[in-house]
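The chains shown are only part of the set, and none of them has been moved.
So that you can tell them apart, the chains are marked A and B in the order they are listed, and the count of residues begins at 1 in each.
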Amino acid sequence: MSRPSSRSPDQLREVKITRNYTRHAEGSVLVEFGDTKVLCTASVEESVPSFLRGKGEGWVTAEYGMLPRSTHTRMAREAAKGKQSGRTQEIQRLIGRSLRAVVDLKALGERQITVDCDVIQADGGTRTASITGACVAVHDAVSKLVADGKLAANPLRDWVAAISVGIYKGVPVLDLDYPEDSDCDTDMNIVMTGSGGIVEVQGTAEGTPFSRAELDALLALGGQGIAELVRLQKQAVG
Amino acid sequence: MSRPSSRSPDQLREVKITRNYTRHAEGSVLVEFGDTKVLCTASVEESVPSFLRGKGEGWVTAEYGMLPRSTHTRMAREAAKGKQSGRTQEIQRLIGRSLRAVVDLKALGERQITVDCDVIQADGGTRTASITGACVAVHDAVSKLVADGKLAANPLRDWVAAISVGIYKGVPVLDLDYPEDSDCDTDMNIVMTGSGGIVEVQGTAEGTPFSRAELDALLALGGQGIAELVRLQKQAVG
């Protein structure tokens, strides 16, 4: 088996994390997993949704979108269609949950961080790149709150990153790009923390169901990829 | 640790599968997992969505809804709000994918089966009950197609069922009811076939991330529960 990109089965695409990509947001990160490019901005708002008001706790949430021509053929603009697809909603809920797993919401105080993940160019793995970049954007936003004296301690307890794994032509491979993703029997997204805790596991058999042994192989591969991504996150923030 | 329902950690709630619950649908099943009751109807339509037209293949899809007062406090009616929540869309996409994993779409021919899963009463696990009941409704609908001479062979290749597992007060438990679900560190939904293949695994750390060992324990427990559910599905259809 050889991967379309000629990568080895356990090899990530080239990952780049560019901080301060735009200038208005409290955290602004362009994350690239090969040709997949996602702009992740973290916006701090000094209020919380109504269900948290007066509880002394903060909130972290995410929204996700794809530019209409981030993809091979143009997709209809969700704002023009007047609704977000089920896929969009699934992804933004996943990003939000993943971030909340590593933010101490009590330590954040009554404020909300909204992370917008907008896909500039898509080549598979937009949700995993989003989570990985969003965590750095949140890091930068909360660091700014600490620097501005609004927070005494950093509420980010750990790093969180995400990667896809799948069984491509019978072989477990790491970090699927679009050609692999389109031709894959089993596809799994794994979200883990810097200390190795599992936050989310979402595996789907596209065709034939997969076995427990395959699942184990994919989890091992994913854990390895996440460790590398967390190393890159730490390196990006110096 | 004792479960609120006094069940042992590996014990399912009482499961009931009532076929022909309503009279218009080609398949109509009331599935009960304890106090969770979902009506699953399978409707056959002699046409397919436009992306499949002329390809000689069928389609299986699902829609999900909760009656406004199926829950402890009344939820707003989605039809009145004018949109389905992200949660609703996630669940109905999951049900559809799970069913398609066991239906031979080519053997189904150019027709669509729409399964409606409507929650009459909710006490945790509505999505797993829905998948388990929906599979029986699809069975009945395709059996009718065979009986009516519209299909030569049964396109249902295997059974598919689903169960939730979670870590409740530190102990892995099977088939979470609402009180457990609300107070659970880790929550996983597992969808498997009668022959033991994994179709979907979706695990989420609600608070602290979970470890690989915990994941393994949950998968084992889930596999056991699915085996029992498939036995009950087979028993229900005689």
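Before moving on, here are some points about what is shown:
One rule holds for everything that comes next: a residue touches a chain if its C-beta (ideal position, glycine included) is under 8 Å from a C-beta of that chain, and two chains touch if they have at least 3 such contacts.
Model, not experiment: these values are computed from the prediction.
Every protein chain here shares one sequence; 2 sit in place, and the complete assembly counts 6 copies in total.
Convention: only the chains that are shown with their structure count from here on.
Listing the residues of chain B that touch chain A in their complex gives 83, 86-87, 89-90, 92-93, 97, 101, 188, 192-193, 195-205, 208-212, 215, 219, 223.
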